[in-house]
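Heads up, one of the protein chains got dropped from this complex, but the rest are sitting where they should.
Let's turn to chain A:
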Amino acid sequence: MHKPVFAANRDQVTGGVYQSTRHDSGHKHVAGEALYIDDMPEPAGLLHAALGLSHCAHGLIKEIDLSAVKDSPGVELVLTAADIPGVNDISPSNHHDDPVFAEGKVMFWGQPIFAVIARTRNEARLAAAKARITYEELPAVLDIAAARKNGQDFVAEPMSLNRGDLDAAMAAAPRRIKRSMNLGGQEHFYLESHIALAVPGEDGDVTVYSSTQHPSEIQHAVAHVLGVPSNAITCEIRRMGGGFGGKETQGNIFAAIAALAARRTGQAVKLRPDRDDDMVATGKRHDFVIDYEVGFDDEGHILAVDILFAARCGFSADLSGPVTDRALFHADNAYFYPAVRLNAQPWRTHTVSNTAFRGFGGPQGVVGAERLIEEVAYATGKDPLEIRKLNFYGGPGRDLTPYHQTVEADLSAEIIAKLEESSDYQARRAEIRAENLRENARGGPFRRGIALTPVKFGISFTNSWQNQAGALVNVYTDGSVSVNHGGTEMGQGLYIKVAQVVAQAFQIDLDMVKITPTTTAKVPNTSPTAASSGTDLNGMAALNACNNIKERMIAYAVEKHGVPADQVEFLPGRVRVGNREIEWPDFVKEVYSNRIQLSSSGFYRTPDIHWDRKAGRGRAFYYYSYGAAASEVTIDTLTGEYRVERVDILHDVGSSLNPAIDIGQIEGGFVQGMGWLTTEELWWDDKGRLRTHAPSTYKIPVASDRPRIFNIELLNKPNHMPSIHRSKAVGEPPLVLPISVLHALSDAVASIGDYKIFPDLDAPATPERVLFAVEAMRARVRERNGSHG
């Protein structure tokens, strides 16, 4: 019989923690053998669903004529709100404002009104297009400006953070600036669009395979819609083709419709929307208008900060409450504000309901913070980096956030200092400025810019109760191990990191640990894989499960072999019991034969955190992740086109569980954030119709957009808090780093006015916005030098 090797290397297990282990599915990805939901073998008799979407941004539904849809070839069933046995609501935040199918009224262009179930997907799509729906149009409020003008309501209770006497501090500040900026939203553009496959079972049970970051949420939403208890529904997901927050709540509708159709037909039903439908019908990153006033002194010390974050939330609450909360939580970024007032306005609009997106409002908050730095720098004539350093958190008296959490173990100054040196920031900046001024004199078309920006990102769900996770670890009698937990794999490497934790715990090679699909049937009541918390929470839960099993093993060895507990040691591939070393599979067999349980669930809840939202006080975050990036760009002042020349990143992931995976997250997060702030532009027409609804019109970065020179380093300093093997979260913070690209573009624009005029560049900084910023700068220069008219 084949005998497995549990540790090829007797000194160290292969694939334990701190090793750059390859992604568990890498070899399957490249061979086309990694199965996504649409790739799974299809149940016999599978039916396909397509959505019928509204063609009106806001209106009363006057008539729905679906006769042509029903008569279309291959059609088996048409579903509308009337067919829902449970409740027609899938709100993830208990606002009861998120119908599966619009009923009586449509709230955005692209809202699902019905679904058609047919024998093939093409038949379903062709049938859906045959609907005749008439509307009585109502005034549509499409953006933040219109919402403000029309006195729209908020989709959720806005948060307010206050510390110190803001009005007095602002009034006393020697200098003040008050302005506003626009910051665009972002489409997730996960490469795998949403999908759900529902398979009916006995007693009305349904198993739903859903591309979701939140299987428990899918389970609950489907149960509510079907009017059955949660235990009738199982949700399973092995992997997603990308999520980025777009699959935290937005999968509910697809899962609910597929499950409803499966229950009605008794057959398996798959719902995979076309990319355009996916982009039109699901939420995105919130766009913001940031109104700010900053009080400061002549040196550039920030004294008072007053910011209003107004967000376009779309027609329903979804996660807009916590998203706008998080904008406020990060409106300080790495800086101490002596007096501060931060407010959110989560506006309801007649557009798709915006949702979670990597950073969850945090990046928008940081953009606000960095905008203040830029303002103060131009006002005082100093390098923005100098202003940053002046305003870092710094020990007693300067260590309280706007939410009254004390900043401990702050790494901002250290990271900035190291990056400033490794990127040769000062010399390059001087050289760039000198060359730009020569170009001004010569009238050349190109200008360069450079900026170095930090990020401090709070790690924990700000809904404190979500900071929990479960896991299930099974040790089989041959010594092989399987692990299951509530986290989902969307490419970020969570599965491999947790498996590394398990391999390390048992001291067996990684390939002896089987990673199994996330399912609500094994680990219940899970939190979404979100807030960068996947590894922190699930790694700890899995470790807890391993430790439960190990404790039983140790107790057994103590009792059976009469050795003290500290003489039972887990070594690579074997267990030392007193003076004996027993091979791992032999030890497992022995333990099993003595009727010891080799399976355990594990549980973890983040300690020490508490948050009182009403008071705006508490310890919202377990710790902070830090990083910084220095970016250099060249712009073309005749067209606004630009290129990112060089980026240097230094990032804090604590003690990295897997440096290769972490660097991949940093690199990918940076490029994704760069897309958000540069070429990715969402464009609705005056009817409220999203016109950038496919990759032909919505432009995420491609290979040639990658910075020409791209250096990434990890700080590799253990987390001061006892996190899983002292690592830190990595998913979201790097998305904030490319604010340095936005500011480098600003810096290049500012050169036109000899760096004396604030460049006032909004995001996304498309070539068009860059060109108009240049033109505005030229106009200001002409104004200033009146004689040159």
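Just so we're on the same page, contacts are C-beta pairs under 8 Å (C-beta built on N, C-alpha and C of every residue); 3 or more make two chains touch, one makes a residue touch a chain; residues count from 1.
Here, contacts and distances are computed from a predicted model.
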Omitted chain, identified by the protein name its UniProt record gives, among "Tripartite tricarboxylate transporter permease", "Xanthine dehydrogenase small subunit", "PadR family transcriptional regulator" or "Ethanolamine ammonia-lyase large subunit": "Xanthine dehydrogenase small subunit"
Of A:Phe446, A:Tyr476, A:Phe603 or A:Tyr755, the residue in touch with the unshown chain: A:Phe446
Options A:His55, A:Arg176, A:Arg643 or A:His720, residue touching the unrepresented chain: A:Arg643
Residue among A:Arg10, A:Lys28, A:His96 or A:Lys687 touching the omitted chain: A:Lys28
Candidate in contact with the missing chain, chosen from A:Asp276, A:Asp291 or A:Asp754: A:Asp276
Among A:Ser412, A:Thr634, A:Ser727 or A:Ser746, residue touching the chain not depicted: A:Thr634
Positions on chain A where the hidden chain makes contact: 20, 22-23, 25-36, 38-39, 41, 120, 122, 125-126, 129, 188-193, 239-244, 274-276, 435, 444-446, 448, 490-493, 634-636, 638-643, 645, 660-661, 664, 667-672, 679, 681, 683, 691-692, 694-697, 699-706, 710, 766-768, 771-772, 775
